[in-house]
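Here the complex is missing one protein chain, while the rest keep their positions.
Right, chain A next:
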Amino acid sequence: MALGERGGIVIDDSCLTSDPDIYAIGECALWQNRIFGLVAPGYTMARAAVSHLTGGDTRFTGADMSTKLKLMGVEVGSIGDAHERTEGAQSYTYFNQPEGVYKKLVVDAEQKQVLGAVLVGDTSDYDTLLQYALNGIELPEQPESLILPSSDAAPALGADALPDTATICSCHNVAKSDIVTAIDGGCCSLGDVKGATKASTGCGGCTALLKNVVDSELEKRGVEVSKAICEHFNHTRQELFHIVKVNGITSFEQLLEGHGKGLGCEICKPAVGSILASVYNDYILKQEHLPLQDTNDIYLGNMQKDGTYSIVPRVAGGEITPEKLILLGEVAKQYNLYTKITGGQRIDLFGARVEQLPEIWETLVAGGFETGHAYAKALRTVKSCVGSTWCRYGVQDSVKTAIDLENRYKGLRAPHKIKFAVSGCTRECAEAQSKDIGVIATENGWNLYVCGNGGMKPRHGDLFATDLDTETLVRYIDRVLMFYVRTADRLQRTSVWMDNLEGGLAYLQDVVINDSLNLNDELEAQMNSLVANYQCEWKTTIEDEASRKRFRQFVNSKAADANIQFVEERGQVRPATEMEKKLGTNKAIPVDVI
């Protein structure tokens, strides 16, 4: 088979190799001496190959190699003619050496169209620039505004500004016109459109853009885009929160009877359970609230793929004594649990069967541990660096502040999980700017950042206030969190909440710092009452016989679930695969009921 000089299987426009019975597509294929190491060209090649097989005439004619990725932790992006090879091309550059950001925008001679771009250190403009480049959208009057740091609003590209030919999903090659056609053909929700066009079912990178296009097209057609939480309540989470609070509603049944229909579902039940917990902080496992909790909340653990649970005790601020470390090790050994350090500076113990949870927690609670709420939409962790106690550079005691904050807000139920971090100096080793609440020490106190996020859609926190003393810091965090709990949508992280908050950061500062809504006393009182009513859910559970009874695999037998099987890997257990279970591999570790 013909190979390229530097590797790669030579293919023609139909993806046929030199052997007429063999096609090659994707990264192994060499087309006109080029390798295409991206997924979208791979799909395009597949289309060409299938077309050739079935007598069609679709050919592979190269592909757009624009891409963004992370290289050794640095975000980089490249679009189209990144190197100004087009005749008459001109460029704009923005170079911010201190922050390690470089952006270049290549435009045509008339400065009407984007030809290409290079982004290093910050690729947040990638989507917009790509749409400009791919669709030949005319540039705004000052093209440089597209890459300059936005002092205010950079001209964002709304769904309506995109031409019909705009590629929305490059994995499945879905254009805006395909989405419009699908909607005209009867699709009336995001899910329908996904099903009909496959858009956003590849890498998922276009999810937000797709939703914008779909919502905007639906609204144009007079379809009211429903904000209802599910089929049982015609209300948003904020509205339900308000109804519960104003009417003093204390149970799901009461709310369903007065304001909903049907029996509820896995969407509205946990949402209402969380609202009730945020308003009253009742013991989450009270008989009447129990059926509302999502399964992780009911069993106070994180269910894994085989139905076992992982256990994450709280390690406030990531500070742990040798005695407690040893206890975790001993428990892991006794119950044959897989151990892994989490990203939130604590230790996760995997592979506990449901009936083992109460006795494991009995040991942990006796050793001074509390539940870590890793299973809950609640405060997870407050990460910290060692701070001024040990570090040569630290200017404040970040560990103490982290522990105090974690102990204050532990157990707080919220629309989604909440993560904090506290850094002891401006070097920011605790990565506080990527957290919902980030605190960074200064010579004079603390800088407070809010609404940052890591994960799927990273967002740097906004600097909310500077040089705060500890007391003011806590007051501000009280108010921000309580305002978030009251007004955010179900499963809306603080970052998305902030992006959707009318008035944005300035508005939130006005509410929290200037008390513009005259709400602060109430927010603080509510937080204080939640803090005062905190209890460790595991401690309460193991002390109650009726609660313990629920942690059984079988109501009529002490047997263990025979489907839960482990094999050893790198010195620890992991769940056996389906194949390993079928083969009955002799590496399986017998697990005794203790």
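Keep this in mind: contacts are C-beta pairs under 8 Å (C-beta built on N, C-alpha and C of every residue); 3 or more make two chains touch, one makes a residue touch a chain; residues count from 1.
Note that contacts and distances are computed from a predicted model.
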{"item": "Hidden subunit of the complex - UniProt protein name among \"Nitrite reductase (NAD(P)H) small subunit\", \"Penicillin-binding protein\", \"NADH-quinone oxidoreductase\" or \"Potassium/proton antiporter\"", "value": "\"Nitrite reductase (NAD(P)H) small subunit\""}
{"item": "Touching the absent chain when the full complex is considered, from A:A159, A:V213 or A:I298", "value": "A:I298"}
{"item": "Selected from A:H52, A:K194 or A:K269 as touching the chain missing from the view", "value": "A:K269"}
{"item": "Option from A:Q97, A:N518 or A:S557 whose C-beta touches the chain left out", "value": "A:S557"}
{"item": "On chain A, residues whose C-beta touches the chain left out of the figure", "value": "231-232, 262-266, 268-270, 287, 290-291, 294-296, 298-299, 303, 305-307, 354, 549-550, 552-557, 559, 561-564, 578"}
